[in-house]
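I have a structure here, written as structure tokens, and I will follow up with some questions on it.
Note that one protein chain is taken out, while the other chains of the complex remain in position.
Entry: subunit A
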Amino acid sequence: MATLLIAEHNGTELAPATLSALTVAQQVGSDITVLVAGANVKAVADAAAQCSGVGKVLLAEGDSLAYDLAENLSELILSVAGDYSHIMAPSNSVSKDAMPRVAALLDVGQLSDITAVLSDVQFQRPIYAGNAIATVTSNDAVKVITVRAAAFDKAAATGGSAAVETLAAPADSGLSSWVNDELTQSERPELTAAERIVSGGRGVGSGENFALLEALADKLGAAVGASRAAVDSGFVPNDMQVGQTGKIVAPSLYMAFGISGAIQHLAGMKDSKVIVAVNKDEEAPIFQVADYGLVGDLFDVLPELTEKL
């Protein structure tokens, strides 16, 4: 069982999600190769080589890989795919884009967003917005897998001393080209990696009112999330959305303010260790999954909570 793990990184550092996916790779087998692709990512490859259990690191650098274009990235993965029984990546916007392309080019199915490893060929994944858990296997020779990072502990980032081999970057496909990025600036922890999350919904009322959540988040060292209602109302940018169609998180503490708790939102956070809900409506479905519920006005509760912590 040889596994190829596609690293998630920001260009300079290995993302914590890569370590969660590495845990899955370790559960599947011991022969693990990590692929680091990008424009200028030698530092990331060196970090990957230090990770526990990594046998080899493949480093591919080039202009064609600079912006994670799926057409080029899938060609790169395909060029080495023959050597592996499992090809996996943490589930993120890059892998969701590229991995199905790899699977189709290999003529195999894909197992998306797995949450548990039962054996090297049997996995569990949520379906129907997390309302059912399917145990799945694939009959294909190569298993293409994306891993829900929030469902796995992180492997150790030290203890390894893998060799780094260089791969040639693929030629540009000519099918797509990068135009620009518009990234949201934030000093707070990244949502999917945060240990604590303070999240707001329609009940917060406006973008300005999110300052109340930010104050609490800063006190807790937490990330700030949002429901789709808050994003659609224009309170906050959409990369803050937690839910079936946004980010899937499982922090130790998730605090929901003014969020009713629609199925689609719960799909993104119900595996959090401790859930706190503050809502005016005592009938709100969020209270059914909350460990601690407080019926009250978030505009009273938030300042008091921030002060008492």
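The rule we apply is simple: contacts are C-beta pairs under 8 Å (C-beta built on N, C-alpha and C of every residue); 3 or more make two chains touch, one makes a residue touch a chain; residues count from 1.
We take it that contacts and distances are computed from a predicted model.
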(message) When one chain of this assembly is omitted, its UniProt record names it as which of these: "Sulfite reductase, dissimilatory-type alpha subunit", "Multicomponent Na+:H+ antiporter subunit C", "NADPH-dependent glutamate synthase" or "Electron transfer flavoprotein subunit beta"?
(response) "Electron transfer flavoprotein subunit beta"
(request) May I ask which residue of A:1, A:80 or A:136 touches the chain that does not appear here? (result) A:136
(request) For the chain that's not shown, point to the residue among A:3, A:64 or A:112 touching it. (result) A:112
(request) Since one chain isn't shown, list which residues of subunit A touch it in the complete complex. (result) 67, 69-71, 74, 92-94, 96-105, 107-113, 122, 125-140, 173-184, 192, 196, 220, 228, 231-232, 237-239, 244-245, 247, 252-253, 263-264, 270, 273-276, 287, 289-295, 301, 304-305, 308-309
